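For this depiction, one protein chain was excluded, whereas all remaining protein chains were kept in their positions.
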Amino acid sequence: MQIKVLIDQKPVTLRGNKDEFLADTLRNNGILSIRKGCDTSCCGLCTVWLDGKPVLSCNILSIRANGKAITTIEGVTQEAEAFAQVLVAEGAEQCGFCSPGFIMTVIAMKHELKNPTEAEIIHYLTGNLCRCTGYMGQLRAVKTYLGVQ
Amino acid sequence: MFTLVDLLQPDTIAEAYEVLMEKRNNGILGGCAFLRLGSSRIGTGIELSKLNLDYIIEQDEYIEIGAMTTFRSLETSGVLQEYFNGVISQAVSHIIGVQFRNVVTVGASVYAKYGFSDLITALLALETEVELYKGGRMPLLQFLEQAYEKDLLTRIFIKKSQRRAAYGNLRNSASDFPIVNVAVSCLDQVWRIVAGARPARAKIAVQASAALTAGNHNVDEIAAIAVEELAFGTNARGTAQYRKAVCQVLITRAIQEVLQCK
Partner (left out) sequence: MKSVGQGIGKIDGMAIATGKPVYTDDLVMANTLIVKILRSPHAFAQITKIDTEKAEKIPGVECILTYKDVPNARFTLAGQSYPEPSPYDRLILDRIVRYVGDEVAIIAAVDEKTALKAMKLIKVSYQVFEPVLDFETAQGHASVVHPEADLHCNFDIGMNQGQNIVSTQKVEVGDVEDEFKKCAFVAEDTYYIQAQAHCMMETYRAFNYLDHTGRLVVVSSTQIPFHVRRHLARALQIPASKIRVIKPRIGGGFGGKQTVVVEIFSALVTLKTGKPAKLIYDRKETFSCTNSRHAMRLQVKVGADTEGYIRAVDIQGLSDTGAYGEHASTVFMVVGQKTLPLYNKTRAVRFMGDVVYTNKMPGGAFRGYGATQGTFALEATINKLAEQLQMDPTQIRLKNLIKEGETSIAYHGKLLGSSSLHRCIEQGKKLIGWDEKYASPVVCGSKVRAVGMAVTMQGSGIAGIDTASAEVRLNDDGNYTLLIGSTDMGTGSDTILGQMAAEILETRMENIIVNAGDTDVSPYDPGSYASSTTYVTGMAVVKAAEELKQKIVEHGAKFLEVPPEYVEFDGEVISTLTSDREISLTKLAELMVLGAGNLQLVGQATYGSPVSPPPFIAGFAEVEVDRDTGKVELIDYVAVVDCGTVVNPKLARIQVEGGIVQGIGLAMYEEVRYGEKGNLETNSFMQYKIPCRKDIGNLQVAFEESFEPTGPFGAKSLGEVVVNTPPPAIAHAIYNAVGVRINSLPITPEKIFMGMIKNK
(Lines give C-alpha, C1' and ligand atoms only; values in the text may rest on other atoms or scores of the structure.)
Protein backbone atom coordinates (compact mmCIF):
# COMPACT_ATOMS: atom_id res chain seq x y z
CA MET A 1 0.00 0.00 0.00
CA GLN A 2 1.14 3.45 -0.82
CA ILE A 3 -0.35 6.72 0.34
CA LYS A 4 0.41 10.32 -0.57
CA VAL A 5 0.25 12.71 2.32
CA LEU A 6 1.54 16.06 3.44
CA ILE A 7 3.79 15.59 6.43
CA ASP A 8 4.63 18.85 8.12
CA GLN A 9 3.60 20.55 4.88
CA LYS A 10 5.92 18.49 2.67
CA PRO A 11 4.45 16.02 0.16
CA VAL A 12 5.57 12.51 1.07
CA THR A 13 4.79 9.04 -0.23
CA LEU A 14 4.51 6.50 2.55
CA ARG A 15 4.67 2.76 2.11
CA GLY A 16 3.16 0.21 4.44
CA ASN A 17 0.79 -2.71 4.84
CA LYS A 18 -2.93 -2.27 4.18
CA ASP A 19 -3.86 -2.96 7.77
CA GLU A 20 -1.17 -0.74 9.18
CA PHE A 21 -1.93 2.16 11.46
CA LEU A 22 -0.44 5.57 10.99
CA ALA A 23 1.84 5.41 14.05
CA ASP A 24 3.70 2.41 12.64
CA THR A 25 3.81 3.80 9.12
CA LEU A 26 5.23 7.08 10.36
CA ARG A 27 7.88 5.42 12.53
CA ASN A 28 8.80 2.99 9.77
CA ASN A 29 9.31 5.96 7.48
CA GLY A 30 11.69 7.65 9.86
CA ILE A 31 9.46 9.93 11.92
CA LEU A 32 10.72 8.87 15.30
CA SER A 33 9.00 11.47 17.49
CA ILE A 34 5.94 9.22 17.35
CA ARG A 35 5.76 7.09 20.48
CA LYS A 36 3.51 4.13 21.22
CA GLY A 37 2.64 3.71 24.87
CA CYS A 38 -0.23 1.23 24.79
CA ASP A 39 -2.24 -1.08 22.56
CA THR A 40 -5.72 0.08 23.46
CA SER A 41 -5.91 3.71 22.26
CA CYS A 42 -5.86 4.93 25.85
CA CYS A 43 -2.66 6.87 26.49
CA GLY A 44 -2.34 9.72 23.96
CA LEU A 45 1.41 9.33 23.45
CA CYS A 46 1.00 8.84 19.69
CA THR A 47 -0.96 12.07 19.15
CA VAL A 48 -0.48 13.77 15.77
CA TRP A 49 -2.72 16.17 13.89
CA LEU A 50 -4.74 14.98 10.92
CA ASP A 51 -5.91 18.01 8.97
CA GLY A 52 -5.19 20.04 12.08
CA LYS A 53 -7.19 17.88 14.50
CA PRO A 54 -5.42 15.95 17.27
CA VAL A 55 -5.91 12.22 16.77
CA LEU A 56 -4.38 8.95 17.98
CA SER A 57 -2.03 7.88 15.20
CA CYS A 58 -2.14 4.34 16.59
CA ASN A 59 -5.83 4.26 15.77
CA ILE A 60 -5.90 5.87 12.32
CA LEU A 61 -5.59 3.37 9.50
CA SER A 62 -2.86 4.75 7.27
CA ILE A 63 -5.13 4.56 4.23
CA ARG A 64 -7.45 6.97 5.99
CA ALA A 65 -4.70 9.59 5.94
CA ASN A 66 -4.31 9.39 2.17
CA GLY A 67 -4.44 12.85 0.65
CA LYS A 68 -4.52 14.52 4.02
CA ALA A 69 -2.17 16.68 6.00
CA ILE A 70 -0.35 15.13 8.94
CA THR A 71 1.41 17.31 11.47
CA THR A 72 3.98 15.88 13.86
CA ILE A 73 6.04 17.75 16.45
CA GLU A 74 8.74 18.17 13.82
CA GLY A 75 6.29 20.34 11.90
CA VAL A 76 5.50 22.84 14.63
CA THR A 77 9.04 23.44 15.85
CA GLN A 78 8.64 27.03 16.94
CA GLU A 79 5.50 26.51 19.00
CA ALA A 80 6.75 23.17 20.32
CA GLU A 81 10.07 24.58 21.47
CA ALA A 82 8.39 27.57 23.06
CA PHE A 83 6.16 25.34 25.14
CA ALA A 84 8.90 22.75 25.74
CA GLN A 85 11.04 25.44 27.29
CA VAL A 86 8.30 26.26 29.77
CA LEU A 87 7.78 22.56 30.47
CA VAL A 88 11.49 21.97 31.06
CA ALA A 89 11.70 25.02 33.32
CA GLU A 90 9.02 23.37 35.48
CA GLY A 91 10.92 20.08 35.48
CA ALA A 92 7.72 18.58 34.09
CA GLU A 93 9.05 16.65 31.12
CA GLN A 94 10.59 13.97 33.43
CA CYS A 95 11.15 10.81 31.35
CA GLY A 96 9.91 12.70 28.30
CA PHE A 97 8.25 9.71 26.70
CA CYS A 98 4.76 11.23 26.89
CA SER A 99 5.97 14.74 26.09
CA PRO A 100 5.73 14.96 22.28
CA GLY A 101 2.16 13.64 22.26
CA PHE A 102 1.34 15.93 25.16
CA ILE A 103 2.85 18.97 23.47
CA MET A 104 0.93 18.24 20.24
CA THR A 105 -2.27 18.17 22.28
CA VAL A 106 -1.41 21.38 24.13
CA ILE A 107 -0.72 23.26 20.91
CA ALA A 108 -3.91 21.88 19.36
CA MET A 109 -5.76 23.10 22.42
CA LYS A 110 -4.22 26.53 22.07
CA HIS A 111 -5.52 26.70 18.52
CA GLU A 112 -8.96 25.38 19.39
CA LEU A 113 -9.90 27.00 22.70
CA LYS A 114 -10.03 30.70 23.47
CA ASN A 115 -9.16 31.63 27.07
CA PRO A 116 -9.84 28.19 28.54
CA THR A 117 -10.55 27.80 32.23
CA GLU A 118 -8.49 25.39 34.29
CA ALA A 119 -11.31 22.85 34.08
CA GLU A 120 -11.41 23.19 30.28
CA ILE A 121 -7.66 22.73 30.06
CA ILE A 122 -7.78 19.60 32.19
CA HIS A 123 -10.69 18.26 30.16
CA TYR A 124 -8.88 18.80 26.85
CA LEU A 125 -5.72 17.10 28.09
CA THR A 126 -7.37 14.16 29.87
CA GLY A 127 -6.54 11.76 27.04
CA ASN A 128 -2.79 12.23 27.67
CA LEU A 129 -1.64 9.89 30.41
CA CYS A 130 1.56 10.44 32.34
CA ARG A 131 3.07 8.18 34.99
CA CYS A 132 6.02 10.32 36.05
CA THR A 133 4.85 13.83 36.84
CA GLY A 134 1.50 13.60 38.60
CA TYR A 135 0.10 16.12 36.08
CA MET A 136 0.48 19.19 38.30
CA GLY A 137 3.75 20.41 36.78
CA GLN A 138 2.31 19.96 33.30
CA LEU A 139 -0.68 22.08 34.28
CA ARG A 140 1.56 24.80 35.69
CA ALA A 141 3.52 24.82 32.45
CA VAL A 142 0.36 25.02 30.34
CA LYS A 143 -1.00 27.90 32.36
CA THR A 144 2.26 29.80 32.09
CA TYR A 145 2.36 29.14 28.35
CA LEU A 146 -1.22 30.30 27.81
CA GLY A 147 -0.83 33.23 30.16
CA VAL A 148 -3.66 31.94 32.32
CA GLN A 149 -3.97 32.29 36.09
CA MET B 1 -4.83 -6.77 15.95
CA PHE B 2 -6.99 -7.51 12.92
CA THR B 3 -5.73 -8.43 9.48
CA LEU B 4 -7.02 -7.37 6.07
CA VAL B 5 -6.71 -9.21 2.83
CA ASP B 6 -7.95 -6.26 0.87
CA LEU B 7 -8.90 -2.67 1.47
CA LEU B 8 -11.49 -0.63 -0.40
CA GLN B 9 -12.47 3.02 -0.20
CA PRO B 10 -15.77 3.08 -2.14
CA ASP B 11 -17.11 6.27 -3.68
CA THR B 12 -20.78 5.45 -3.15
CA ILE B 13 -22.80 3.95 -0.34
CA ALA B 14 -24.30 1.49 -2.78
CA GLU B 15 -20.87 0.20 -3.67
CA ALA B 16 -19.95 -0.03 0.01
CA TYR B 17 -23.02 -2.13 0.72
CA GLU B 18 -22.49 -4.35 -2.29
CA VAL B 19 -18.94 -5.24 -1.33
CA LEU B 20 -19.96 -5.67 2.29
CA MET B 21 -22.48 -8.32 1.36
CA GLU B 22 -20.22 -10.09 -1.12
CA LYS B 23 -18.42 -12.20 1.47
CA ARG B 24 -19.19 -13.18 5.01
CA ASN B 25 -15.88 -11.89 6.30
CA ASN B 26 -16.01 -8.52 4.55
CA GLY B 27 -16.42 -5.78 7.11
CA ILE B 28 -16.85 -2.06 7.62
CA LEU B 29 -13.92 -0.13 9.08
CA GLY B 30 -15.40 2.52 11.33
CA GLY B 31 -13.26 4.20 13.97
CA CYS B 32 -11.41 0.90 14.38
CA ALA B 33 -10.92 1.48 18.11
CA PHE B 34 -12.55 -1.80 19.08
CA LEU B 35 -11.60 -3.59 15.91
CA ARG B 36 -7.90 -3.28 16.66
CA LEU B 37 -8.35 -4.88 20.08
CA GLY B 38 -9.50 -8.15 18.58
CA SER B 39 -8.00 -10.45 16.00
CA SER B 40 -10.63 -10.49 13.28
CA ARG B 41 -9.55 -11.75 9.91
CA ILE B 42 -11.28 -9.43 7.55
CA GLY B 43 -11.50 -10.22 3.87
CA THR B 44 -12.16 -6.85 2.32
CA GLY B 45 -12.18 -3.96 4.73
CA ILE B 46 -14.49 -1.22 3.58
CA GLU B 47 -13.29 2.24 4.55
CA LEU B 48 -16.01 4.88 4.44
CA SER B 49 -14.01 8.16 4.47
CA LYS B 50 -14.96 9.08 0.90
CA LEU B 51 -18.71 8.86 1.43
CA ASN B 52 -19.14 12.32 2.98
CA LEU B 53 -20.86 10.90 6.05
CA ASP B 54 -19.06 13.18 8.49
CA TYR B 55 -21.63 15.89 9.21
CA ILE B 56 -24.19 17.24 11.64
CA ILE B 57 -26.93 19.17 9.87
CA GLU B 58 -29.91 20.88 11.38
CA GLN B 59 -32.88 20.17 9.12
CA ASP B 60 -36.41 21.51 9.62
CA GLU B 61 -37.64 18.69 11.83
CA TYR B 62 -34.57 16.66 12.57
CA ILE B 63 -30.93 16.90 13.40
CA GLU B 64 -29.27 14.64 10.87
CA ILE B 65 -25.93 13.04 11.77
CA GLY B 66 -23.82 11.06 9.31
CA ALA B 67 -22.38 7.72 10.40
CA MET B 68 -18.76 8.86 10.11
CA THR B 69 -19.29 11.81 12.45
CA THR B 70 -16.82 11.62 15.29
CA PHE B 71 -17.67 11.82 18.98
CA ARG B 72 -15.65 15.02 19.24
CA SER B 73 -17.86 16.60 16.59
CA LEU B 74 -20.89 15.60 18.66
CA GLU B 75 -19.26 17.08 21.75
CA THR B 76 -18.47 20.45 20.22
CA SER B 77 -21.51 20.80 17.95
CA GLY B 78 -23.35 24.03 18.59
CA VAL B 79 -26.59 22.43 17.46
CA LEU B 80 -26.34 19.51 19.84
CA GLN B 81 -25.33 21.72 22.72
CA GLU B 82 -28.35 23.88 22.09
CA TYR B 83 -30.97 21.12 22.01
CA PHE B 84 -32.01 18.74 24.79
CA ASN B 85 -29.87 20.61 27.35
CA GLY B 86 -26.75 19.43 25.56
CA VAL B 87 -27.26 15.87 26.71
CA ILE B 88 -25.57 14.27 23.69
CA SER B 89 -22.47 16.43 24.05
CA GLN B 90 -22.33 15.66 27.75
CA ALA B 91 -22.77 11.94 27.27
CA VAL B 92 -19.74 11.56 25.01
CA SER B 93 -17.50 14.06 26.75
CA HIS B 94 -16.28 11.56 29.36
CA ILE B 95 -14.86 9.09 26.89
CA ILE B 96 -11.07 8.62 27.13
CA GLY B 97 -9.86 11.89 25.57
CA VAL B 98 -10.19 14.45 22.79
CA GLN B 99 -7.89 12.58 20.42
CA PHE B 100 -9.85 9.36 20.94
CA ARG B 101 -13.11 11.15 20.32
CA ASN B 102 -11.66 12.59 17.11
CA VAL B 103 -11.36 9.00 15.88
CA VAL B 104 -14.41 7.02 17.03
CA THR B 105 -17.58 7.36 14.98
CA VAL B 106 -21.28 7.49 15.68
CA GLY B 107 -22.13 4.81 13.16
CA ALA B 108 -19.70 2.25 14.54
CA SER B 109 -20.80 2.74 18.16
CA VAL B 110 -24.52 2.61 17.46
CA TYR B 111 -24.28 -0.30 15.02
CA ALA B 112 -22.25 -2.33 17.51
CA LYS B 113 -24.88 -1.80 20.23
CA TYR B 114 -22.16 -1.65 22.88
CA GLY B 115 -23.44 -2.24 26.41
CA PHE B 116 -21.15 0.34 27.93
CA SER B 117 -22.08 3.01 25.40
CA ASP B 118 -22.84 6.44 26.85
CA LEU B 119 -24.03 7.68 23.45
CA ILE B 120 -26.70 5.03 22.97
CA THR B 121 -28.15 5.74 26.42
CA ALA B 122 -28.49 9.43 25.58
CA LEU B 123 -29.86 8.79 22.09
CA LEU B 124 -32.46 6.38 23.41
CA ALA B 125 -33.84 9.03 25.73
CA LEU B 126 -34.52 11.23 22.69
CA GLU B 127 -36.63 10.58 19.62
CA THR B 128 -33.90 8.98 17.60
CA GLU B 129 -34.09 7.07 14.35
CA VAL B 130 -31.36 5.21 12.54
CA GLU B 131 -31.09 4.59 8.83
CA LEU B 132 -29.68 1.35 7.50
CA TYR B 133 -28.91 0.92 3.83
CA LYS B 134 -31.05 -2.19 3.41
CA GLY B 135 -33.23 -2.07 6.53
CA GLY B 136 -34.29 1.51 5.97
CA ARG B 137 -35.16 4.11 8.55
CA MET B 138 -36.47 2.93 11.91
CA PRO B 139 -36.63 4.03 15.55
CA LEU B 140 -33.42 3.43 17.47
CA LEU B 141 -35.33 1.26 19.91
CA GLN B 142 -36.44 -1.05 17.13
CA PHE B 143 -32.91 -1.28 15.77
CA LEU B 144 -31.53 -2.13 19.21
CA GLU B 145 -34.10 -4.82 19.81
CA GLN B 146 -34.06 -6.50 16.42
CA ALA B 147 -31.89 -9.50 15.69
CA TYR B 148 -28.49 -8.94 14.13
CA GLU B 149 -28.52 -8.62 10.39
CA LYS B 150 -25.52 -7.47 8.43
CA ASP B 151 -26.20 -4.01 7.06
CA LEU B 152 -24.65 -0.58 6.69
CA LEU B 153 -25.67 2.19 9.09
CA THR B 154 -25.58 5.49 7.22
CA ARG B 155 -27.35 8.20 9.26
CA ILE B 156 -29.11 8.88 12.51
CA PHE B 157 -31.90 11.38 12.99
CA ILE B 158 -32.90 13.11 16.21
CA LYS B 159 -36.30 14.84 16.18
CA LYS B 160 -36.02 18.49 17.14
CA SER B 161 -38.25 19.70 19.94
CA GLN B 162 -38.28 21.47 23.29
CA ARG B 163 -37.55 18.15 24.97
CA ARG B 164 -35.62 18.59 28.22
CA ALA B 165 -33.05 15.98 29.11
CA ALA B 166 -30.37 15.06 31.62
CA TYR B 167 -27.55 12.52 31.58
CA GLY B 168 -25.88 10.83 34.54
CA ASN B 169 -23.12 8.29 35.04
CA LEU B 170 -20.84 6.77 37.62
CA ARG B 171 -17.24 5.98 36.81
CA ASN B 172 -14.39 5.24 39.14
CA SER B 173 -11.50 6.77 37.19
CA ALA B 174 -12.84 9.60 35.05
CA SER B 175 -11.61 8.00 31.83
CA ASP B 176 -12.85 4.50 32.60
CA PHE B 177 -15.90 2.68 31.25
CA PRO B 178 -19.07 3.68 33.10
CA ILE B 179 -20.22 1.46 35.93
CA VAL B 180 -23.72 2.48 34.95
CA ASN B 181 -25.27 5.38 33.03
CA VAL B 182 -28.71 6.97 32.71
CA ALA B 183 -30.56 9.50 30.61
CA VAL B 184 -33.92 11.02 31.36
CA SER B 185 -36.02 13.25 29.10
CA CYS B 186 -39.39 14.92 29.10
CA LEU B 187 -41.55 16.54 26.44
CA ASP B 188 -45.05 17.80 27.06
CA GLN B 189 -45.21 15.89 30.34
CA VAL B 190 -44.27 12.62 28.65
CA TRP B 191 -41.21 11.13 30.30
CA ARG B 192 -38.61 8.64 29.19
CA ILE B 193 -36.19 7.04 31.62
CA VAL B 194 -33.23 5.13 30.17
CA ALA B 195 -30.41 3.21 31.85
CA GLY B 196 -27.36 1.65 30.18
CA ALA B 197 -24.07 -0.06 31.02
CA ARG B 198 -26.05 -2.36 33.29
CA PRO B 199 -23.64 -3.84 32.05
CA ALA B 200 -26.10 -4.64 29.27
CA ARG B 201 -26.92 -1.88 26.83
CA ALA B 202 -29.36 0.95 27.21
CA LYS B 203 -32.99 0.12 27.87
CA ILE B 204 -36.08 2.20 28.56
CA ALA B 205 -37.66 1.76 31.98
CA VAL B 206 -41.15 1.59 30.54
CA GLN B 207 -43.23 1.24 33.70
CA ALA B 208 -41.33 3.91 35.57
CA SER B 209 -41.58 6.26 32.59
CA ALA B 210 -45.32 5.64 32.38
CA ALA B 211 -45.83 6.19 36.10
CA LEU B 212 -43.97 9.49 35.98
CA THR B 213 -45.93 10.54 32.89
CA ALA B 214 -49.17 9.58 34.63
CA GLY B 215 -48.49 12.11 37.35
CA ASN B 216 -46.62 10.28 40.14
CA HIS B 217 -44.03 12.89 41.05
CA ASN B 218 -42.52 10.98 43.95
CA VAL B 219 -39.14 10.83 42.31
CA ASP B 220 -37.66 8.30 44.75
CA GLU B 221 -40.54 5.95 44.10
CA ILE B 222 -40.25 6.32 40.33
CA ALA B 223 -36.54 5.54 40.44
CA ALA B 224 -37.25 2.48 42.59
CA ILE B 225 -39.79 1.23 40.03
CA ALA B 226 -37.25 1.79 37.26
CA VAL B 227 -34.54 -0.32 38.83
CA GLU B 228 -36.98 -3.06 39.68
CA GLU B 229 -38.06 -3.47 36.09
CA LEU B 230 -34.56 -3.30 34.61
CA ALA B 231 -32.04 -6.13 34.86
CA PHE B 232 -28.57 -5.58 36.25
CA GLY B 233 -25.54 -7.84 36.07
CA THR B 234 -22.17 -8.30 37.65
CA ASN B 235 -18.84 -7.79 35.91
CA ALA B 236 -15.35 -6.53 36.72
CA ARG B 237 -16.57 -2.99 37.29
CA GLY B 238 -19.37 -3.74 39.69
CA THR B 239 -21.87 -6.16 41.13
CA ALA B 240 -25.50 -6.24 40.09
CA GLN B 241 -26.53 -5.09 43.54
CA TYR B 242 -24.28 -2.04 43.41
CA ARG B 243 -25.26 -1.11 39.88
CA LYS B 244 -28.91 -1.25 40.81
CA ALA B 245 -28.42 0.94 43.85
CA VAL B 246 -26.37 3.52 41.98
CA CYS B 247 -28.72 3.47 38.99
CA GLN B 248 -31.56 4.37 41.30
CA VAL B 249 -29.61 7.33 42.64
CA LEU B 250 -28.62 8.51 39.16
CA ILE B 251 -32.21 8.25 37.89
CA THR B 252 -33.47 10.23 40.88
CA ARG B 253 -30.92 12.94 40.23
CA ALA B 254 -31.56 13.04 36.49
CA ILE B 255 -35.31 13.37 36.97
CA GLN B 256 -34.74 16.20 39.44
CA GLU B 257 -32.41 17.87 37.00
CA VAL B 258 -35.00 17.72 34.22
CA LEU B 259 -37.68 19.04 36.54
CA GLN B 260 -35.46 22.02 37.20
CA CYS B 261 -34.50 22.90 33.66
CA LYS B 262 -36.30 25.19 31.29
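Read from first to last, the chains carry the letters A and B; within each, the first residue is number 1.
We take it that a contact is a pair of C-beta atoms (placed from the backbone, for glycine too) under 8 Å apart; a residue touches a chain by one contact, two chains touch by 3 or more.
From a predicted model like this one, the values you see are computed outputs, not experimental measurements.
Chemist: Kindly state which of the options A:V5, A:C43 or A:L56 is in contact with the chain not pictured.
Modeler: Answering carefully, the residue with contact to the hidden chain is A:C43.
Chemist: Given the contact definition stated above, which residue among A:L14, A:L50 or A:L87 touches the chain not shown here?
Modeler: Residue touching the chain left out of view: A:L87.
Chemist: Take the complete complex as the reference. Which residues in subunit B touch the chain that isn't displayed?
Modeler: Subunit B touches the missing chain through residues 37, 170, 172-176, 179, 236, 238-239, 242, 245-246, 249.
Chemist: Residue by residue, what part of subunit A touches the chain that was omitted?
Modeler: On the subunit A side, contact with the omitted chain comes from 17, 32-35, 37-43, 45, 72-74, 77, 80-81, 84-85, 87-100, 103, 122-123, 125-126, 128-137, 139.
Heads up, the rule we're going with is that only the chains that are shown with their structure count from here on.
Chemist: Across the complex, what residues on subunit A touch subunit B?
Modeler: Touch residues, subunit A against subunit B: 1, 18-19, 21, 39-42, 44, 47, 50, 53-56, 59-61, 63-64, 66, 105, 108, 123-128.
Chemist: Looking at the complex, which residues from subunit B come into contact with subunit A?
Modeler: That would be residues 1-4, 6-7, 9, 29, 31-33, 36-37, 45, 47, 49, 72, 93, 96-103, 174-175 of subunit B.
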